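Removed: one protein chain of the complex. Kept in place: all other protein chains.
By letter and in written order, the chains are A, B and C; residue numbering begins at 1 in each of them.
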Amino acid sequence: MTALQWGGRFSAAADPSLIAFGSSLEEDLVLAPFDIACSLAHIEALEGGAIVTPAVAKSLRTALEAIEIEIADGTFASYARALGVEDIHGAIDARVRELAGSSGEWLHAGRSRNDQVATTLLLFVRDRAVRAAHLARDLAGAIVERASVELEAQTILAACTHRQPAQPVLLGFMLAAWSEPFIFAARRFLSVANEAAATCPLGSAALAGSSLPLDRDRAARALGFAAPSRNALHAIGNRDAALDLAHACVRAVIDASRIAEELIAWSAPAYGYVRLGDAASTGSSLMPQKRNPDPFELVRARAAQLVGSYAGALATLCGTAPSYQRDLQVTKAQAIAVVEVALAVLAAFAGAWEGVSFVRERMESAALEGYTVATDLADRLVMDGTSPREAHARVGAEVARAESEHRALDATYDARACVAAKRTRGSTAPDDVRQQIVSLEHELAALGTRL
Amino acid sequence: MTALQWGGRFSAAADPSLIAFGSSLEEDLVLAPFDIACSLAHIEALEGGAIVTPAVAKSLRTALEAIEIEIADGTFASYARALGVEDIHGAIDARVRELAGSSGEWLHAGRSRNDQVATTLLLFVRDRAVRAAHLARDLAGAIVERASVELEAQTILAACTHRQPAQPVLLGFMLAAWSEPFIFAARRFLSVANEAAATCPLGSAALAGSSLPLDRDRAARALGFAAPSRNALHAIGNRDAALDLAHACVRAVIDASRIAEELIAWSAPAYGYVRLGDAASTGSSLMPQKRNPDPFELVRARAAQLVGSYAGALATLCGTAPSYQRDLQVTKAQAIAVVEVALAVLAAFAGAWEGVSFVRERMESAALEGYTVATDLADRLVMDGTSPREAHARVGAEVARAESEHRALDATYDARACVAAKRTRGSTAPDDVRQQIVSLEHELAALGTRL
Amino acid sequence: MTALQWGGRFSAAADPSLIAFGSSLEEDLVLAPFDIACSLAHIEALEGGAIVTPAVAKSLRTALEAIEIEIADGTFASYARALGVEDIHGAIDARVRELAGSSGEWLHAGRSRNDQVATTLLLFVRDRAVRAAHLARDLAGAIVERASVELEAQTILAACTHRQPAQPVLLGFMLAAWSEPFIFAARRFLSVANEAAATCPLGSAALAGSSLPLDRDRAARALGFAAPSRNALHAIGNRDAALDLAHACVRAVIDASRIAEELIAWSAPAYGYVRLGDAASTGSSLMPQKRNPDPFELVRARAAQLVGSYAGALATLCGTAPSYQRDLQVTKAQAIAVVEVALAVLAAFAGAWEGVSFVRERMESAALEGYTVATDLADRLVMDGTSPREAHARVGAEVARAESEHRALDATYDARACVAAKRTRGSTAPDDVRQQIVSLEHELAALGTRL
Partner (left out) sequence: MTALQWGGRFSAAADPSLIAFGSSLEEDLVLAPFDIACSLAHIEALEGGAIVTPAVAKSLRTALEAIEIEIADGTFASYARALGVEDIHGAIDARVRELAGSSGEWLHAGRSRNDQVATTLLLFVRDRAVRAAHLARDLAGAIVERASVELEAQTILAACTHRQPAQPVLLGFMLAAWSEPFIFAARRFLSVANEAAATCPLGSAALAGSSLPLDRDRAARALGFAAPSRNALHAIGNRDAALDLAHACVRAVIDASRIAEELIAWSAPAYGYVRLGDAASTGSSLMPQKRNPDPFELVRARAAQLVGSYAGALATLCGTAPSYQRDLQVTKAQAIAVVEVALAVLAAFAGAWEGVSFVRERMESAALEGYTVATDLADRLVMDGTSPREAHARVGAEVARAESEHRALDATYDARACVAAKRTRGSTAPDDVRQQIVSLEHELAALGTRL
């Protein structure tokens, strides 16, 4: 028995090296459980249309359930690899025919790999989008928790722009800022999950629909979709949900990379603002004294890599005619790879985050040096009626003088006074930060109920 | 008077060639009207906090309104270029000081370029996202209209996958499929517009909030935001909305590029499925007979270009520490460029679409040749109890025979019969296509009410 | 025994999930034979500096040779995976210590993973660059061979620009054009191989060189490098050769993708210019009549994917401080992946090319239709003294007339006359094409002597 799902018209056998070149099996293996679900739903559609007998349906279901176990226990992957098939769908199809005998031939009735792949991919997207939402929310939660602890400790540091000290802020305020992108990410992941559950391509067949009376509503319901898709041709060539998830993943990893960059900088002795736990650093094979922030460096590099991978996925679609072209296999593989790498990155970032401890005294002593109070001094002049431009110039000149005389700007006005003086909503003033944290906690709780 | 907004601390003048290198003025010019709006709102915040007198506020408003006119009539651009400023914000600031005298100095009280840039960019995003939604919806509408016309004409063609004839479908069905991505795009653009109107960064100052009592609620209201942003540090370094719009733009242009590819192929004499109006084609400087589908080729190439530009925008953020780094200027410029190019592409695509006419007889005669009825013949065997695999193999062998004998598969079953035989929702069966079009029209109308 | 190559300073064990996240073992496996070569050369450096005894050196060599066999027979990969190491270098190091006992500890004397990785990667680059040069040259050769055959057959076709018929040319001329990029690619690959053999990083240690008297010249010679590298710090952070190879690979695959696109178009029935052998096409699981040009579609999609992957590799370096950062691990993995995929694509393209047969009569009948002789007619007017612009306009108008009257332009002047009339070097005139092919064959032969 050949494992290929076609061939009647061909006289020569396919070239095995070209089959290998064309195979997406390795990238597809993660789709296996979703293909089972898709096939079970297709049986509903076949039954609903009275296309298969209950006996055939039962036999197919028994086979699929057996394969589900082989997938879960890891034996199916080696079976599939040995077959020399083009993809996971072919592998499962072959195994069904082995297990269900002649009934097995009926599983593919009225189904094309086109609608099968599109549906399976959506199921994968829904699963991973929810997982990603969990990861992002939990990460945001872990950061907010630290924000709360550091707010209580009143830890202060000099916030930088352009890596130059800008203004003193509470570390709790900064951590609250760091949590925001992951809340946004969690919302975005949920929105991808919802979008991916909107319409079910199954029953679109190759592109035109089927002349078999498949019960598409029943299949869609069985898989938890809101409705069958509207147009078969569009449904089978549409990769929007997978791309949206991949994009959301890239963006979340970029957000993580920005914080990673800060933590790498801060773990250098020049700053000494954080200490990475032994569990979150690595050593050197040559230099015995090293303690390297590798997990964070890898998060940073993965962001750059994923930007490229996502661009590659998009580029496979540029100028690719609508409907199915084999190029979409690469689009799919890229999207899957982006998602899987990103989930690993977010999990690793969360793990490494646990190993971060803040060295409050280093932060605070640095915050009290320098001229980060300058803006507030200028603001005080403004409140006393000096024009902002004049105030800016005057304090600027005073900074230049103080710097040349190696002294502070104004002994009576330090970083803590500066923080306390803020009067706008969303500022680093302690009371405002407290409110921000409460608001973040509410949002996290609300997200929790949607997961 | 210097046009730079800083300098008190500096002894040497900035190097003009480095200022030129650092200037974002050219990319920023499109932001000018939004910076005016932002500044008007900041006056509200200053008034609400009693930081400026009513007289100063009035004088600032008068100046800004005058500049608004200079922007609209095009004179402001050359003024700004002559100034040698770093960005549009500096140019407007300089002009305000010229027009409003000493009052002009107060416009920047409690404001940093950081919150100013973030707010102005959001206003730009909202404007362009709505414009893009209009373009996408109108394009979808134009395609659906054609779908309706071709459905009435019962135009038939061989739909392809892999550029090989797959199954006969109605052209109306195919056009309905082509409209779907633009409906999706319109919805996505609207969602970006909404997200961009959620929270207003103005009043976040450099990153810590301000010690001036700015009325942030009043400013946010004046600009049509739902609320002031929650955390100043996050607000000033966040470029999510601009990136989301750029991404939505790239995706919509990719969708257009896929259709463009098909139209380019179809306009070749080998197909002859479409004829491009004189207005939508170009000639050759050497070859007098040429009629080239240039607008569609450029749409295709622009998609590829924009994928790269968007990747570049994302890459500027990878490993860029949170808060403001100058790198974000490039992120902003790239995002703006992607959006502006994409809007031009969508408009050009819509224009070129008007010049497309379908050559029904070429489509139909091709549809009646070949073996695209094979799937349906196999399905008939399946309905009669043959297993799908057996049916597939049997018809495949029959195709091989017919091909070698240069004859059709089954004289009684042609492409039209094939189309009529479809029984699943979302298929190419005429009645189903009619329903799809009604559903699309409803969705277009619903989108219209949100615009 | 721990498999990690560091740890003396650490109190807590490394987190296994973070070690897994940080492991590059899977991407590294292809480097195994090159790491053996690198280690053998390092033994030369140690012996040359009298840092190890001959007995230790012998014992290390014996161990490395044993591991070389385990790598070749495939058993080493599973050994390495079971170890939980960070990379292939650590795996081989661990195995050396198992096999060579206390002597094994000496292999890493004076060596850092930094110089080891840099050297091993260069050896990989040299190997793959030569392989790629072979593939590109052989592909060019295969295309030139076809050019020669089709020149003899005087096969003619209408060359297109913008997918519109432009001018009649010989197929041999077109195929000669198609071979050019692969000759360029072969030259480029050779140049990368040479550049990668210029200087040897081994002995640069972590970044500063070593205080052990390593004999760097001897090590460089043993590995076939022209010299040791000039500056240790630059040597360990330099990834130029790997990126250059990756880039050359991407470009060659893009070249292949352009021809693939043409073959996909030509294999559609609308053209029917080529027929793909059964071995080079695939069928459909649903549609029995299909013969899809999948290998060529995948070549096309892989080009797009690799563009993204290469961009990702470059992006990992943007703003990454000089010297070694862990980000470079991702750079390396991306570069390796691009190279390995590209080699597979070029091999598959060459394989699929073998299955292409040209349908001369379809090409020729299409070449004789249409108005592709228009340019030559205009040129004849020019030779008779009409100004080119006037000639262009006159023939253009004549095309419009002929088209509306459904007739040819000039019955006495057909495509063959047009081809024969060319008078410039490099043109499609048969004699000139013959010379081009001779020149290409000479260049291929010259390339052969360099491989």
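Methods note: a contact is a pair of C-beta atoms (placed from the backbone, for glycine too) under 8 Å apart; a residue touches a chain by one contact, two chains touch by 3 or more.
Remember, it's a predicted structure, so these values are computed and weren't measured experimentally.
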Original post:
Considering the complete complex, which visible chains touch the unshown chain?
Top reply: A, B, C
Original post:
Which one touches the absent chain: B:E65, B:E98, B:E152 or B:D278?
Top reply: B:D278
Original post:
Where the complex has a chain not shown, which of C:H89, C:R137 or C:R300 is the residue touching it?
Top reply: C:R300
Subject >> Residue of A:R146, A:K332, A:H392 or A:K422 touching the missing chain in the full complex >> reply: A:H392
Original post:
Touching the left-out chain: which of C:T120, C:T320 or C:Q334?
Top reply: C:T320
**OP:** Out of B:I36, B:V52, B:L121 or B:A315, point to the residue that touches the absent chain in the complete complex.
**Re:** B:A315
Original post:
What residue numbers in chain B mark contact with the hidden partner chain?
Top reply: 4-15, 17-18, 21-22, 86, 90, 108, 111-114, 205-206, 277-292, 294-295, 297-298, 300-302, 304-316, 318, 320, 325-331, 334, 344-345, 347-348, 351-352, 355
**OP:** Using the touch rule from the top, list residues of chain A that touch the missing partner.
**Re:** 160-167, 264-265, 267-271, 283-294, 297, 308, 311, 315, 318-320, 366, 369-372, 374-375, 378, 392-393, 395-396, 398-399
Original post:
Taking the full complex into account, what residues of chain C touch the chain not shown?
Top reply: 6-11, 51, 97, 102, 105-106, 108-110, 114, 159-163, 166-169, 173-174, 176-178, 180-181, 184, 203-214, 216-217, 228-235, 237-238, 240, 243, 247, 250-251, 254, 257-262, 265, 300, 303-304, 307-308, 310-311, 314-315, 317-326, 375-376, 379-380, 382-383, 387-390, 392-397, 399-400, 418-419, 421-429, 432, 436, 439-440
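Here is the rule we use: only the chains that are shown with their structure count from here on.
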Original post:
What whole-number Å value describes the gap between the mean CA coordinates of chain B and chain C?
Top reply: 35
**OP:** Send over the residues of chain B in touch with two or more other chains.
**Re:** 160-163, 166-167, 265, 308, 311, 315, 318-320, 375, 392-393, 395-396, 399
